[in-house]
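Note that one protein chain is taken out, while the other chains of the complex remain in position.
In this document, chain identifiers A, B and C correspond to the written order of the chains, with residue numbering beginning at 1 in each.
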Amino acid sequence: MATITHEEAHVHAHGPELQHQFETPEQQKEAATLGMWAFLVTEIMLFGGIFMAYIVYRWAFPEAWEESAALLNTPLATVNTVVLLVSSLTVALAVNAAEEGNKRRLLTMLALTMLLGLTFLVIKGYEYSEKFAHCAGAKDPISWITGSDLHESHECLVPGRGFLFPEEHGATGGSHGAAHTASMQSGHQLFFLLYFCATGLHAIHMIIGLGVMSAITIMALRDRFSPTYFTPVEIGGLYWHLIDIIWVFLFPLFYLV
Amino acid sequence: MRDFPLFPEQASTFANQVDQLYFFLVALSLIFAGVLPFVILYLIVRYHRSQKVDRSNPVDSNLKLELTWTLIPLALVMLVFFWGAFLYVQMRTPPARTLDVYVIGKQWMWHVQHPNGKRENNELHVPIGQPVKLIMTSQDVIHSFYIPAFRIKQDVLPGRYTIMWFEATKPGEYHLFCAEYCGTEHSLMIGRVVALPLADYERWLATPGPVVLPDGTIDTGQAIVAPSIGDPMAAAGARLFTNLGCLGCHAMAGGGVGPSLQGLYGATEKLADGSTVVADENYLRESILNPNAKIVAGYAAVMPSYQGQISEDQLNQLIAYIKSLADTGN
Amino acid sequence: MSTISLPQSSYIRDNSRTFIDWLKSWLLTVDHKRIAILYLLSINFFFLLGGLAATLVRVELITPQGDLMSSDVYNRAFTLHGVIMVFFFLIPSIPAVLGNFLVPLMIGARDLAFPRLNLLSWYLYMIGGIFALIAAVFGGVDTGWTFYTPFTSTYSNSNVVMSITGVFIMGFSSILTGLNFIATIHKMRAPGLTWFRLPLFIWANYATSIIQILATPVLGIALLLVIVERVWGVGIYDPALGGDPLLFQHLFWFYSHPAVYIMILPAMGVISELISTFSRKRIFGYEFIAFSSIAIAILGFLVWGHHMFVSSQSVYAGLIFSFITMLVAIPSAIKVFNWTATLYKGSISYRTPMLYALGFIGLFVIGGLTGIFLGVTAVDLHVTDTYFVVAHFHYVMVGGTIMAYLGGIHFWWPKMTGRMYNEIWGSIAALIIFVGFNMTFFPQFILGYLGMPRRYHVYPPEFQILHVMSTAGASILAIGFIVPLIYLAISLRKGAIAGDNPWGATGLEWKTSSPPPTFNFDKTPIVTEEAYAYPPEAAERDAASWRPGSPL
Partner (left out) sequence: MAEQQHTNAHHHGDRHTHISRGTYYRVFVALMVLMVLTVAAWWVEKNLLHIPGWLAVTIAMSIAIAKTVLIVLYFMHVKISSRMTQVYAAGAFVWLIILFVITMGDYVARGWPPQPGPLP
């Protein structure tokens, strides 16, 4: 029986990036790509459940959907869409740079991507804080933080016991008190619940994506990549693009009703 | 000796039909599950390694054989599918003329109200030889109304009506179970179904008796009227209709702020968005609790919601009343 | 390799000097075989725990009154049984233990494609399990393993969030196992090992993995929304707040019906291996068995609504789901017939794994046929949510999955440990389990048709005799599950040295030493023949070599 294990043999034959269980770098790369795609399938189905709930409730409460979507901040979301699409381009260019072995460009693109990702999260955070500020009775997040300009709340779009859909946007008009029971608002509340769940889950993915990008940047700084080995950049890029695709659907579904 | 049944009683028109299909399935199963083990036993004994038998030319595939044991089971399952499907559609389609009984499920009891206003808890009296339709809803979680002797079961959901129908054939007392797990005392959410000849049923209907209402109050003196005369559930609904001021908008002659309810039940309504809807119990329920979900064409969305203002019980009465308007309208 | 002693180096042995080093070498291992052993230990622990809960339930049901425990305790006991057995035993059992151990060995790879993900998946499983255990210890859950809303989301006063979190985390463990197998089976097969040379166990695990990655996330999101609803009091499933309880059932069964195939498909894979080996014959209709696995995986996604025939789902949907359910029966039938045909002209030996395999066929046939009863809409209206359903899925899950799991454990035990177990005790235990199982669950079919609803703590007295029979059977079954634990543990020390290939089986896993070295093969094997490549005269030769006194 041979005494040299495969691992030792492989470390000599190939670079250190080839893990012991693989025969060739191509095999390792293909396995990683396929594995990542299998994971992306999972991610798509994860959001699929939320989209399923969205379809059911939009079909059940079409008016509530239209009235609620009017209260979301579409201009900010449009900016966010642009930000994400640009970040998708920079990621694609980062993979391209890695493929060509251009470390400088790779690092620039990675940095740009992370910057755009952060921008997205900041804008998203502002959007969220607007909603929370209204619940707290403030006009906008800044007056909420400074504590000035507090007044009686007439709008709270955060689902929960305090949820209050503003009357002037409701189809019923303001004369009937009974029209504002929980049930009347259920469609509106479901819209905002799904809005927070879907965009929140998306934001969590974005944060994970930023973590992945930072790890890849560190690896790039340590010269771990070469034109023959850049699998982490590639599969990290796949993950980032998926986040982008999900936003491509969230944007028209929530903001452009 | 305690009785030790191995087969449930057949007490509805469905029971025999379901049992026939069941026995057919059992027979099919016996052909497979009864014969296949013997084939296997034969093979493992005959071809045990200690047996000197002919093992030459073993086969490891045979398309004809594969097709045989694909297509024959396929034909058989298609047969039972269509058999079951026809029966299922029948079991889910109540006939036009039924005796309507309203059922409310709550943790952990069944509350039943008959058309004449007679109420009962954890019991259901029904006449035999008469199709009975149960219009069921739940106050809390999902329950399931199950009468094994009738071979019928239907989940009872909060927030909507589900419908189940049957025709009892044999006088007697049968089990009534809640079949969908509904919390701590799920297994105590049981009762009995009493099937009576029509005359006995009518006599029973006319007997007043105290009953605990779903909201916990005790109703001692029920207004019981002979079933042939009138419809006190509808009468209670009519009172409610007046007291809530519904008549102010829904004038019987039409021309009010809201559409007339005369002859509404069972009719097809044209809605503001161009679609149509059949006015059944669930539509009436929704229109009372969430009036703006479906606006009848030509009317404005001005009706307030009565969600939280009336109980399931009162809702049942209102619906019984609106249904009675259809009867006179015809 | 000699058959006198265990090999000098194997995945079990290591040269750690201190206990801490040894512990680390196991808990931080990335070797698929060691992870499989970790899974084996933890899954069996959960199996015993679930079994304990089942014992409580069965003992309570001896009498029609609720005299042993309160209804609250009873509800918690059957929920614990369901959650543990479904999510922490059945779903991971065969893929995570046997699959983990065997997939790389069978395809001639050194490890799975992502060894670290594999370890992570075990840790996720353990974390999920710990959540479920904490929920059980601090009061338990009373929702049933199906977590139906709005009871779960609004009304239940138990540790729902904790348990659901556990199941959610376990789901990711299952997903990671699935995607690992997919990448491994696609990309890491040994040279010459084409798809149609793969053992059927691999096909079955591949089909299972597809279900795992496609279905599990939907359960995840459905449960996540239950948590959101409970914690924030918003109504996504509660009709009082505009939600729809049936949406939960749709999302839940979109996962949980395919999950049934996550449990049974790998079991079918195991049975294919066992039947072929102990008949000394190439399996009959290889392609049909292989494709029927894939067909089951795909069709299994289209039938979830047959759990909802009485839920007030539309009649049209009910008919369509019923129709497709009938179609799923066909690939399962194909498998059973092909296994039977494999026996013809074989040289059959009654070793313990084969006894389990034969038991599997018998029980699975009953489980599968009663599945047709439940798929036929009109009959389902009567028997759904009764003991008929309970009996049906226990025939499939216990009679199917657990029989195959035990059969597989016995079959590959010599490969995992290098030692043989006691054959006589093995056969006795297999027979005890078979008899005990039928005694436990056959009466439940009769109970179910009589109308005994499931999840009942007290029941009408006329059902008592059948319940007592069932409990009597369950105690025999329990003994049957304890016996293997004992003789398998003893075999670790005292068992005969097995050698590389004690069964004379084909397949790459038997070409390496027992237990295998860390990287499985000293030299990557090159495959030149199909699976189960027994020569045509293999059965004859095997029978000719039989002498009185050789193993049966």
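Going forward, contacts are C-beta pairs under 8 Å (C-beta built on N, C-alpha and C of every residue); 3 or more make two chains touch, one makes a residue touch a chain.
Because the structure is a prediction, the values reported are computed rather than measured.
Student: Among C:Arg189, C:Lys335 or C:Arg351, which one touches the chain that has been omitted from the display?
Tutor: Selected residue, touching the omitted chain: C:Arg189.
Student: Decide which residue listed in B:Ala27, B:Leu198, B:Val257 or B:Val278 touches the omitted chain of the complex.
Tutor: Counting the whole complex, the residue in contact with the absent chain is B:Val278.
Student: Can you list where chain C touches the absent chain?
Tutor: The missing chain touches chain C at positions 186-187, 189, 191-194, 214, 218, 244, 246-247, 250, 254, 301-302, 305, 312-317, 320, 524, 526.
Student: At which residues does chain A meet the chain that is not included here?
Tutor: Residues of chain A in contact with the hidden chain: 9, 13, 23-24, 26-27, 30, 33-34, 37-38, 40-41, 44-45, 48, 51-52, 55-56, 59-60, 62, 66, 74, 78, 81-82, 85-86, 88-89, 91-93, 95-96, 99, 234, 237-238, 241, 244-245, 248-249, 251-253, 256.
Assume only the chains that are shown with their structure count from here on.
Student: Based on Cα centres, what is the most central chain?
Tutor: Closest chain centre to the overall C-alpha centroid: C.
Student: I'd like to verify one number: the distance from the centre of chain A to the centre of chain B, where each centre is the average of its C-alpha atoms, in whole angstrom.
Tutor: Spacing between the chain centres: roughly 45 Å.
Student: Between chain A and chain C, what distance separates the C-alpha centroids? Give it in angstrom.
Tutor: 36
Student: Do you know which chain C residues sit against two or more other chains?
Tutor: 240
Student: Two or more other chains touching the same residue: where does that happen in chain A?
Tutor: 182-183
Student: Please output the residues of chain A touching chain C within their complex, sorted ascending.
Tutor: Those residues of chain A that touch chain C are 1-2, 5-7, 19-23, 27, 30-32, 34-35, 38-39, 41-43, 45-50, 52-53, 56-57, 60-61, 159-161, 163, 182-183, 185-187, 189-190, 193-194, 197.
Student: Would you mind writing out the residues of chain B in touch with chain C in their complex?
Tutor: The touching residues are 2-8, 17-18, 21-22, 25, 28-29, 32-33, 36-37, 39-40, 43-44, 47-62, 65-66, 69-70, 73-74, 77-78, 80-81, 83-85, 87-89, 91-92, 107, 140-142, 144, 146, 148-149, 151-155, 157-160, 162, 175, 177-188, 190.
Student: Which bits of chain C are touching chain A when the two form their complex?
Tutor: 104, 109-115, 117, 175, 178-180, 182-184, 186-188, 213-218, 220-222, 224-225, 228, 232-236, 240-244, 247, 250-251, 518-519, 522-524
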